[in-house]
Every structure is written in structure tokens, then in C-alpha cells.
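What follows is a single structure, written as C-alpha cells, with notes after it.
With one protein chain held back, the other chains of the complex are shown just where they sit.
Let's look at chain A:
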Amino acid sequence: MFLLTQDLFNNLFELGVLFFILGGIFPLLLHKWQHFATAFANGCSFVGGVLMTIVAGRLLLFQETLNLTAWTIMDPIILKVHFDMLSSFFLLIIGSMVLICAIYAQGDVVSNKQLDGRNYLGAIMNFFILSLIGVVGVDTSVTFLIFWEFMALTSFALVIFEHEKKKVRSAGYIYLTMTHVIGVCLSIAFLLLYWYTGSLEFAAYKNIGSQVSELTGSIIFFLFFIGFAAKMGLFPINVWLPRAYPAAPSSATTLMASAMIKMPVYALLRVSFDFFGTGPLWWGLCLIGIGTVSMFAGSLLGALQNDTKRFLAYSSVENMGLLCVGIGASLYFNAVGAFTLAALAFSGTLYHVFSHCIFKSLLFMGAGVMLRATGTCNISRLGGLIHRMPWTAGAFLIGGMTLASLPPFTGFMSEWLLLQSMLHMAFEPSTPFIKLFAAMVVAAMGLSGALAAAAVVKHFGIAFLGKARTPAAAEMQDVNGSMRVGMMVLCFLSLVLGIYPGGAFLFINAVTSGYFSVVFKSDFIVLVPFVGAAEKLTLSTGIVAGLIFVILLFTYLLIRRLYGRSRYELEFVWTCGGEHLPVMEYTAASYSQPLLRIFKRILGAHNKIVTQAEYQYYPKRIEHRINIDARVGDNVYKPCIGLMVKLFKQVKIIQNGNLQAYVAYMVAALIITLLWIR
């Protein structure tokens, strides 16, 4: 039993951190041996990821905490980590995602011949991972902000990795601006907390809600919320997401979309349930409302995208909205004292964190494969990939089904838990407005889920099925073994967590039990002990999936027995006698055209048709542009940017670039200082 002592696990944690540091520093020095350096970096990430997963798993299963003090920076500011259940849960997410992404990244980088300076990519990745672990681990406000900014900077470096492209640079600037806005909000919020408690420790902020007035509490809470919402990419502060994700290299995007975007979720949970515990009723409702808008906007805009990576970015907006709804529902139920339902919403949120990590990284891996062969994720240039890359197609299909929250995959389990909690918000006695609101939220969840399914069908169908639309798409090869393993592990996880929810609840319950007295017993069957009129509700996708599988097998064998083996001929698709050409296929833009037309009012979309010809009726070239970003882009951001530019022009009077003026400022500053200290 000596091997399983806690000291050993502390050491394992330190060892993992050491691996990440080594994997970050050495590849920087090995520019000459790029292959070796990359393999070394990814190897370090992999080993570190495995160690972190083991440590986090142990902490959660045995309900232990891990404390380490590393370095006293200044007297009250101490770099130390404290992993309680919540941070261990997110450490588990980071660890498992890192180890899977490392496997994939190695395959991706090896097969990508064009990528220059790949040793730096591996190194930055390791530092990035280190910052993620820091964010969930530390428990003082200053170190939290340090790691938060460290995470922002390393991810910025990843976004602008291919900085020679103009689009990438502009995406990087937008991302950087966003992180500054976040930084301001968080710093003010933490300063206010310091003001009221006189401490930097998270432990001192516990139950801060009862020590300050409701107004002050609300200001602090919503400052935090705005900061985290911007990082989560909630609508309408989501502009950076669809730009940054396609810009970063695929292996980096995979980790950013699965692990980094969970950091604000972690922080929001920390602030909501640790610092405040419970808040006024309207906090929860506010979060649910914002989450719902984000969900709807994300799924609608996502379904209109023709670039897979952009679609996945908008899908993140949708899913972060769903998580926000979950957190809001939990806060609401906490405020009204319905603790079983609060625990349900909380567990659903954590379950969805699992689901989102799995399917988002899976789909980004698939998108990375598409990108590599044709240099674009624009599905209008792909087609027919399922014949040449069956593994990627299968993985993408499973990822897509999980994204569309279809049973028996894990997306359905988490969607079900969150739907249940919203439905019970409508069922339980409360004011009529809240009941109606909850019913509308459920409908919106259904709508956005179905729109997400439509988007998946569009992206899978156009890119993987039918005929190849470009020569590059016709020559694509399937991925190498390493990438295949990465994707298959995720497919397996998605299925397992979908039919055996007990596996996820093993970890979720460890967190939930810290905040609520209710835990959900679950193995193959999820049991939700609702109180009141309703009976205990159970769900088992595993049994239903098993039944369906048996029927499938039985039908197949029966048909075969009755009518013999399947006989079929392959023929050309009927196109009124002509040859079936790729241009005759349905395109990505036409696929979502009905959606655009139905929601034209809401989107504020306007299209512009430019014909180039001498005579209007015999055009030589027709250009058709649709601006779907009009509502937010033109009405919110453009005025804001205009205002900012105007303000900066005022500043220009002082900062005019004139050397003499600057010298004058310095002299003036010197004189004022001398007068001051005299």
C-alpha cells in the first residue's frame, strides 16, 4: 500500500509539471533537430497528461485534496496550488484532453510537411498546458490573474502561430483585445473582493455574499461574469471565437476548444458556488436568459457557416450558452431552496463539460484532417471523402452525433440532465413568469439542438459524401495511425459515457457532494430522485441502445434468411440523361439557404448581387454576397470601434509622436516629482 500514499501523488503531480516545463524549454533550444524536438515536446505533453489524469482521478475517487507551496513571490502573494474537488475535476479534463491531443498532435505535425518552426509549436503547447493547470490549481487572486494572463498570452501565441497570413494576424489582434477586456473586468472584481475582505486567499472569499450588500455582491458577480462570458464566447461577445479557432494550428485548436474554453466555466463555478454559494433569484434567471440567447445565436449562425472550423467555433458559443443555462438553473434552484434540482443542474453542467470536451476535440481533429489536404475547411471544396478516409469519416460522424446530442452518445446524457432541470423549473410551483420563461427556454434548447443537428448533417454530408468537388479532395488520404488512435479513443469515450453514465457520475458526484447533500446514484441507469408528485425518474440509454442493436441484428439476419444476400448494382445517378458532375451536387450555401430565408429578419442579413456584364441579362460573372453578421457586427461593434477611434484621436494630442514634445513631458514630470518629494 506504500505505493498509493498521498505523498506519492503529490510527487506525481510535481513530476507532471516538471515534464511540461522540460517539454516547454528544450524544444526551444533544438531548432536544428525539429523532428526530435517535436517528438520530445509531444512526448512530454503525453506523459504529463497521463500523470495529471492519474493524480486527478485519485483525488476525485478518494475525495482528497492536494496542497503544494512552491514559491513566495512577495509576502502575501504565494505561488501555491490547492486542488479541491472542483479543481481536480477540471484537472482531470485537462489531463485527459492533453494526453489525447498529444497523440493526435504528433501525427498531425509529422504528416504536415509545410509547417515551419514546429518545435516552437510543441514548446508553446507545453507552456499553454502549464498555464491551464495553474488556472485551476492556484487559490489566491493574484496568482490566479497571473496564470489567467499567462494562458491568454500562450494561447495568443498559438493563434498567431502562422503569422505570415494576414487573416491570422487580424484574428490574433481581436483575440488580444478581448483578453484585455476580460483582464480589466477580473482585476476590478478581485480588487473589490480584496477591498472587502483584506485577503488574497480564495478561502477568505467563501460566503462573501452574506458579508456584502446585494448591490455590491451583484456588481462583483457580474464583473466576474462579463469577464468569463467573454472568454467563454457567449453571444454577443463571441466575435473572437470564430476568428481565432480557424487561425490556430489544428492541434492547438483542439486543445483550446476542449480544455481552454472550460477554464472560464471552472472559474464561474468557483465564483458562483464557492464565493457566493447562493445569490438573489435574478442572478440565476439572468444567466439562463443570456445562455439561451447565446445558444440560439450560436446554433443559428453555426448552421450558416460553410467553413467547418467556423461552424465548430459557433457551436462552442452554443454549448457555452448551454453550460451557462445549467449554472444559472443551479443558482436559481439554490436560491429558491430546491436543492435536488440544483444538484441536478450542477451535475448536468459538469456532465456537459465532459461531453463538450469529447465531441469538440474529436470534430476539430476531423476538421484538421480536412484542412491539411486542401488547405481549407471550406466544405464547398470537398466531397466524397468517406471513400478515401473511412476512419476520419466514422470519427466525424460519431463526433457529429454527439454534438447533435443524439443517443446513445454522451451528448444526449448531458442534454437530458439539463433539459430535465429546465423542465422541472416549469413544473415546480413558482411565479407564472418564471414557469413560462422556463418553458420557452426548453423550446429554445430543442430548437438550437435541432439546428446543430442540421449543421452537422450539412458539414458531414457535403464534405464526406457525394462526389469530390475539387481535384485536391479527390486525392486525399486517410490519416496516419497516431491520429487514428487519438480519434478512436474519443469515439470510445463518447459511447461509454453515453451508455454508462455511472462512469461520469463517479467523478461528478465527488464534486457535487461538496456543494449539495444530494448525489445521484447511477450505473447503467440514471436515477433522479425528484421530490413531490413525480415518481423517481430513470433513464437508461444503454438498455435502449442494446435493444435497438438486437433488433438491428435480428432484422438483418431475418431478411437475409428470407430473401438471401443483398444483391445490388451500382449505377450513375439519374440526371435527366446527362453525366453526373460535381457541380450538380447540392452546395453548402444552398443547404442552409432555407434557414437564412426563414430567419432573415432575426439575422438582419442582407445580400448583395453584383453582375459584371455589358447587358444586364447576359451576365459574364455574378457575385453573390450575404452578410450574416450584420445585426451584431454593424449595429454593436462598429459604433463601439468608432467611438474608441474617436477617443484615441483625442489622446493623440498628447501622444503626437513629436520627440520635442516627449522631452518636454519628461522635464515637466521631473520638475513635478522634485517638487513633490521636496
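Throughout what follows, a residue touches a chain if its C-beta (ideal position, glycine included) is under 8 Å from a C-beta of that chain, and two chains touch if they have at least 3 such contacts; residues count from 1.
Here is the rule we go by: contacts and distances are computed from a predicted model.
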{"item": "Options \"Formate hydrogenlyase subunit 4\", \"Sugar ABC transporter substrate-binding protein\", \"Cytochrome aa3 subunit 2\" or \"3-oxoacyl-ACP synthase\": UniProt name of the undisplayed chain", "value": "\"Formate hydrogenlyase subunit 4\""}
{"item": "Touch criterion as defined above, residue of A:Ala244, A:Ile386, A:Leu495 or A:Leu603 at the omitted chain", "value": "A:Ile386"}
{"item": "Touching residue (missing chain; options A:Ala453, A:Cys491 or A:Val632)", "value": "A:Ala453"}
{"item": "Hidden-chain contact residue, picked from the options A:Leu29, A:Val544 or A:Val636", "value": "A:Val544"}
{"item": "Option touching the unshown chain, where A:Gly233, A:Gly399 or A:Gly466 are the choices", "value": "A:Gly466"}
{"item": "Listed residues A:Ile73, A:Leu191, A:Met584 or A:Leu643, member touching the removed chain", "value": "A:Met584"}
{"item": "Chain not shown, touching residues in chain A", "value": "303, 383-384, 386-387, 397, 401, 404-407, 412, 415-416, 419-420, 423-424, 426-428, 432, 435-436, 439-440, 442-447, 449-451, 453-454, 456-458, 460-462, 465-467, 525, 530, 532-535, 537-541, 543-544, 547-549, 551-552, 555-556, 559, 562-563, 566-575, 580, 582, 584-587, 590-595, 597-598"}
